[in-house]
Each structure stands twice: as C-alpha cells, then as structure tokens.
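Entry: subunit A
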Amino acid sequence: MTSRPYNFAYLDEQTKRMIRRAILKAVAIPGYQVPFASREMPMPYGWGTGGVQLTAALIGPEDVLKVIDQGADDTTNAVSIRAFFAKTADVATTTETEAATIIQTRHRVPETPLNEGQILVYQVPIPEPLRFLEPRETETRTMHALGEYGVMHVKLYEDIARHGHIATTYAYPARVAGRYVMDPSPIPKFDNPKLDDCPALQVFGAGREKRIYAIPPYTKVVSLDFEDHPFERTKFDSACVFCGATDSFLDEVVTDDSGGRMFVCSDTDYCEKRQSKQATVAVEEKDAAE
Partner candidate 1 sequence: MTPRPSDLLVVEALDKAFILHLHGGKRLPVVTNVSFSVARGECVVLGGPSGVGKSSILKIVFGNYRSECGSIRLADGERFLDIARASAREIVDARRRLMGYVSQFLRVIPRVSTFDIVAAAARDAGLEASAAKDRASSLLTRLNLPERLWSLPPATFSGGEQQRVNIARGFAGEHRLLILDEPTASLDATNREAVVELIAERRAGGVGFLAIFHDDDVRARVADRVLDVSKFSEREGA
Partner candidate 2 sequence: MSAPLLVAEGLFKRYGSIAACRDISFELDEGEALAIVGESGSGKTTLLHLLGGLLAPDSGAVFYRGRDGASRNLFEMSEAERRALMRADWGFVHQDAARGLRMNVSAGGNIGERLMALGDRHYGRIRGAASQWLERVEIPLARLDDSPQTYSGGMRQRLQIARNLVTAPRLVFMDEPTGGLDVSVQARLLDLIRGLIAEMGLAVVLVTHDLGVARLLSNRILVMKQGEVVESGLTDRVLDDPQAPYTQLLVSSVLAA
C-alpha cells in the first residue's frame, strides 16, 4: 500500500493562511471571537480540532511541540495529537514546558511560567460565554458588539444566591483588555490568574463552533466578580504526594474501593521536574555528608 505524503502539518497552505489571517484579527482585537472556516480534520468534533488547526497553521519545522490534556503529557489525546504532528510535520516534540515553542493544551495552563516567544494553544468546546443565558447567536453578537455584559453578572449572582459563593470553578469568564468578555475554555479557575499579563501569546480555537480568539502577550485579563464576592483562587487542603507542591493544581486520585484517595499535581511535567530536583538535592546532600 502506497501512502501519500501529507502536506506539512496536514492542512493545505491556503487553509493555513486563512487561519493565520483569523489569528491576526484575533490578536488585533483581544478576546473577540473571530469566525473562521473550520476544516474537516481526521478526528471528530470534541477532540480538539480547533486547537489542532491552530497548531497546524502556526507550526514550522524548527518548532518544538508539547501537547497536554488535563495537564498530563501521557493521556490518550495528548499522545494522539503529538503523534499526529510528528507524522504530518515531523517536528520535534517534548514534555518539558520550558523546551517547547508551541504548547497545545486541553483544559489546563502549565504551572511553569511561560516566556516570550512561546505560544499556548487552547482547545475550546463552547467559545461563547453568554451562550448559557442567551441562546440566540444574533443577540450574543450584538451584546458583545455593544459591550452589554450585565447578564454575565446575573450568572454569578445566581451562583451566590444558590450556593452562597460563586460556584463556577472552571471556564470562569474574564474580561480581556477591559473590553471583551471571554470564556477561557474549561480551565480551572485556579488557572485564570495565569492568563493575565502573560509573556506568551495565547490563542484559542473552537473547531465545531468555528471561532478563534486570542490574548496577546502582556494583556490585562480580569476575572469577573462582585465587589463583595471577589475572585478567589482555589486553595487545596493538601500538597502533592509525589513532589510536595502546595502551589499547583491537584488532581484527586481514588486509590481503592474504600474511599482512599491521594492528591497529585495535574501538571505532570511540573511534578516530575520537582521530583527530579528533590532527588538531585538529596543525592548532593548525601554526597556532601560523606
């Protein structure tokens, strides 16, 4: 069986240009959802086609790609997408945040701070933050155009009325550059502060909904709240059992059938780095002691 070679990164060049034009518009209007002609991809909607198209349009032969899913490099989706790009673009891949030039992520922001020159590509299911209260697309577009965001606070009001506090814990809406309100994709609200004043370029792609939006580097991103119920980062009661981190987002892992559980860092690279540093320090201390 002959295999026809793919164009670099799967998409044809004209499509990439179309997507790059959309990205440029998105960067020019931070937080604004730019419609784009989302292509048929070799994975179904809901599996990251938006993010994959963004990466495909941005990636070059010299890039180093990292792909994470819920913070982990080794889950099915991360592995598949990484393999996809390895096959169609033959680019170097990595699990180390600092070594990557492009990081495609599903539902988490890496713990390691990003730097200028890096691009974070988010996979977005529903780009429209107003959708839950306003089903009409015509109306939501008008609301964004006119900056009519009162209804976003209605949602937060409802949370407080029902639960006593703002119960939204992921996909927490934020205002970009003081203008557009966006849904940062289903990242935990723990990650929201990382969006603000980030040195890297952040781009968001929704394949099924056909929208691209972006936060340029060093842009102000403010999570919505009330004066008397200010935005609070999630705090964990425990530390990671592997590396002892108290400042990273923890996954809860059920260990047995009798309710045993442990908390571990969601960001596998971050956790492993910490563990190896601790191991190195332990060895050095042992050497010094001898």
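Regarding candidate selection, all candidates are chains of the complex that A comes from, given by their letters.
Operating definition for what follows: a contact is a pair of C-beta atoms (placed from the backbone, for glycine too) under 8 Å apart; a residue touches a chain by one contact, two chains touch by 3 or more; residues count from 1.
The structure displayed is predicted, hence computed values, not measured ones.
Colleague: Determine, using the touch definition above, which of 1 or 2 touches subunit A in the complex.
Modeller: Result for subunit A: touching candidate is 2.
Colleague: What residues of subunit A sit close enough to touch candidate 2 in their complex?
Modeller: 133, 142, 146, 148-151, 153-154, 157-158, 160-162, 225-229
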